[in-house]
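Here the complex is missing one protein chain, while the rest keep their positions.
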Amino acid sequence: MARVNEMKGSEPTRRLAHVWDESLCIACGACVMACTMTNQPEMMHRKEKGWDSVASNIRRIDGVNATGKPSVLLVQCQHCDDAPCVANCPFGAVYRDDDGLVRLDAEQCAGCSYCVTSCPYNVRWFHPDSKLPMKCMGEGCLDLVAQGESPACVQACPAMARDFGDLNDPASSVSLTLRTKRSRRLLEGSGTEPKYFVVEGGL
Amino acid sequence: MSERTPNVSRRGFLLGSAAAATGALLADRGFVDAQRFFTDDGLDVAGLREAGYDVRHTVCHQCGAGCGLTALVRPDPETGTPHLMVLPNQDPEHPQRGYCGRGATAAYTWDGPQRLRTPLKNVGERGEGRFEAVSWETALDEIGERLAALLERDGPEALAATTHDFKGDLQWLMTPLGAPNVVKQSSTCNTAGVVGRKWTMGGSYSKHSTVDPDYDHVRYVLFPGRSLNAPIGAVHRLAKAREYGAKAVFLNPAMPDVAFADGEWLACYPGTDAAFLLGVAKVLIDEGRYDDAFVRRYTDLPFLIREDGRPLTEADVRSGGADDRYAVRAADGRVAFADEDVEVDLAWEGTVRGADGAPLPVRTAWARLREHLATYDASRVARITGLAAADVVRIARGLAIHRGVVEDTWYNTRNGNDTDAIMALMTVNALLGSIDTVGGLGFRPSAKVPGVMGTHEGRLETIRGDGFSLPDLPKSVDKLRYPEANATFDAVIDAILDEDPYPVTGLIALGATMFHRDPNTARLERALKKLDLIVNIDIVHQEFDDWADYVLPAEMFLEREDLSQVGWSMQGVVAMQHRVTPPPEGVEARPHLWIMLELLRRVDPGMARAMGYEDRFADVDTFRRDFLAPIQEARIAALAETWDLDEAELREELDARGFKTVVPQRHGRIPYEEPFDTPSGRLEVYALAPVLAGYREHGFAEYFPPPAYTAPSADDELFLVNGKSPIGSSGVASVAFPTQYLTDNALWIHPDDAARLGFADGDEAEVEGLDTGWVATTEVRVTPRVRQGVAYVYSYAGGNRGSFERRDPRFAKRTQGLNPHWFATATIDPVTGSNANNASIRIRRA
Partner (left out) sequence: MTPADLTFQLDVAHWGWSIAAFLFFVGIAGMGSVAYAFVRRTAVIATIFVSLVVGLLLVVSHLGRWWNLPRTLFLMVRDLELNFGSWMLIGITVLGIHLVLALVALVAHLPFLTQRLPWLAWTERVDASKAFLGAFAFVGFFATVYSGFLITQAVGIPLWNNPLIPVLWVISGSIAAIAVLELLYVVGAVDAKVSTFGVRLGMALDGMKLLAVLGFLHVAASYGSAGARYGATLMTSGDLAWMTWAMVVGVGILVPLAIGAYTVLREKNKALLTVSALSALVGVFFLRATVLLAGTFEPLVL
């Protein structure tokens, strides 16, 4: 099977990554809803109980930055190169695919939630029907990516604050952005090698 | 797997598309295959149609901004049921393409649990919300009977109608009945802006959608009170400008979401914008950072103003002179007139000889402005606004150095002194000379979209050619009461409660969320209780339903057809709102005009016939085909004629792209080539209209403390300000399911206030209106996103007391939080009719 996790030695051919530009995001929520509609339309009118919010793979976190200025952070699966959820899944259900995306094989998931507690970014939620741990990317966006399209959140963003592409391709828009703009990754010190990049705004 | 990955140009092109978003919407992921038709070269309409998709462009009405959307419709291969997906119009030339969190809720609304499905009859008390589903026939018959009796007993003035967006539709019923009181409610929203623009720039550019900064090229923009959540084209253009270093500054007691994106937030006290802006104006003048040529040539600041505040006119100095030729002091010392091409003396004061020979002391408006601004020194402005004096100077310099612009506002919450804030911001724009410049304040040329109904030689005529001789309708109650009012529904409430100037006993509402738009809820409730008949026409359940005797389900924008001009664009663009889909199964929604004419038919069959209504139109499909469709056909034909376009080609373009640009953007037009339609034709920093009409003693903007509420003074008293979120606190979007989670409905207070009052984040607070005495409890959010001394809630996000929310546990969160209108006094400016929806409260731990 091609989908075996990286410990079995297969290296992804692409490293698809999300870029979110905090200097452009206006926190409009279009991506949050686009995610629900694309990936779990059956949850459109149902609450996600764990987060007491909408059932989206994107979470909004309000806070303040180092200078005390209120800030917003959109968090989703970071598709870590060294993902603890992949390393910890006892059943090999969580794996990294050829595109470098962290995925879940539902057939092999028993719902132990070790991936939930293993993720420093706390991005998973439980689907009330399938009891699967849900996260970015959902099936709808995987279909889109398979067709060469951007995920729903990228397409929905009216402020050009989101992008998605291959880090291995130096000509991709994400590579260009990361080459030319200051960016950071979340919990850099956790050793997860996340592939979700936050382009930084001013303070 | 495709090799193609998104790239910069593609991303720029597809921005805001959310194709997938909607892909799964209401339907199935099968729509994902439609993605292959979204190519680098645009939307492949032919390919999509070949693949069985019907492509229909439309205009978003989840809020009032009207952004461009595109819908794909395809029958389910198994059941034949049409599935649709709604996505933003992909065309890069569409001025308002894309959607925000509000547009994203369209899908939630169309077939959501909150959608009204059948006509409802209230079988309980007003406000109770006990309904019985009835047939359309029964509902219309009963309403018709009660309407006829009401009109017979109290006369047509006694029937009022209100709406947010559909005044024209209501007039199909009201005008034939001779009922003048079709009164929208914009007084807490646009009124101050409309009047402020009208007084400084004239009627043509008084509407909010006709004036906007040139975001494509803006380098520095100050937003007094505006949170720029919509329209999305403006948001997108500003985002692009910001990528290249444009600076956006937000003057606001609470930090708007859009300020997250690297914006600067100036946390001022509410109702102090005018003081700040006049402070900025003073710095610009004191430091010589104003556009002298613009001021002299295109503003009325060189005009000579008499001691009584009125402008000196030719009639004052020459017998038989015109009273609309405004006098200036020529550099050579003589009195000249504004329409003469003379070098003016900007700062002169002295005495001129009047027509009767008597001396008339006069000063230029400029000289008066300098004196007027003397009290707006940065340190006093800082005390008023709660900002630092250095902020005033810094923003003034930033605006001047970058030739920035001050945004002219759209929806801002109001404090009772708001018209002056608009005049003040136009003062700054005038000094900057940022009028129709690249990156300055721009003006939308009219696309001359033909109306559906109009008056012609004493006849009311529809575009179908029907109509009748129109008797002189009396003025509506809001215009009787407030001379400059454009939509002050409060006057109707007065008429209901005090029968002044006459009693109003019946109300028809069409798309009007009364409880979230009319300040002073207790007063509104008293008025609603007193009415004999209330009919509410809407698409979704909302609190006001409970107060109506009948609730009628209307068609949502996805189900309607219309032709309109795109707002907030520097081009003249016509957009076609195609009918994307019929209502979902089980939703007996009807077209607005059908409802109006069916009611008219029951009350006055002759008038219904005069309006072109035939008995066979009782069948709604026939009505759509033979009545509504020809209306849009006729409008398109008339539009083609106006712009000398080939009608078939125009139709094809509206079909294929959803819009047609009839006037391209061009800078430097107004007032350089076409004067403003102010009394002087100039940008009137000294507003002549209100002075000439006797409303004001002088024409300058000034700051005075907000009259709409008692200023907080004790430790536990705070201002209560509200505002919008780009997610859902607007229009229909506010009732959609996700909004209750994505738009916080807690009461925001600053950490300093929280510490003083003993609140932790998430605590419950009891809130009491200082003026209305309304008491409610809410969760508290402790956040630095609101300034000290001020509490904030998102508009429309909380305090829904409707029976729908109480019944359906999925919407329970909508019942939490506060509705700011509970605490607002409904204090109205006697001239402009501008209302206020901010307030002051006392807060304690619950």
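We just call them A and B in the order they show up, numbering each chain from 1.
To be clear about the criterion, a residue touches a chain if its C-beta (ideal position, glycine included) is under 8 Å from a C-beta of that chain, and two chains touch if they have at least 3 such contacts.
Model, not experiment: these values are computed from the prediction.
Considering the full assembly, A:Cys89 is the residue among A:Cys28, A:Cys89, A:Val102 or A:Leu178 that touches the omitted chain. Of the candidate positions A:Leu16, A:Val75, A:Val102 or A:Val199, contact with the unshown chain belongs to A:Val75.
In the full complex, chain A makes contact with the omitted chain through residues 1, 4-5, 7-8, 50-51, 61-66, 71, 73, 75, 84, 87-93, 107-114, 116-122, 126, 130-133, 186-187, 190, 192.
We take it that only the chains that are shown with their structure count from here on.
Once the centre of each chain is set as its mean CA position, chain A and chain B turn out to be 37 Å apart.
Contacts from chain B toward chain A in the complex involve residues 1-8, 10-12, 14-27, 29, 32-33, 35-36, 38, 88, 98-105, 107-108, 112-113, 229, 232, 235-236, 239-240, 242-243, 255, 257-258, 260-262, 265, 726-728, 737-738, 741-742, 783-785, 810. Of all residues in chain A, those touching chain B in their complex are 16, 22-30, 32-39, 41, 44-47, 52-54, 60, 62, 64, 68-72, 98-99, 139-141, 143-144, 146-152, 154-161, 163-166, 169, 171-173, 176, 201-202.
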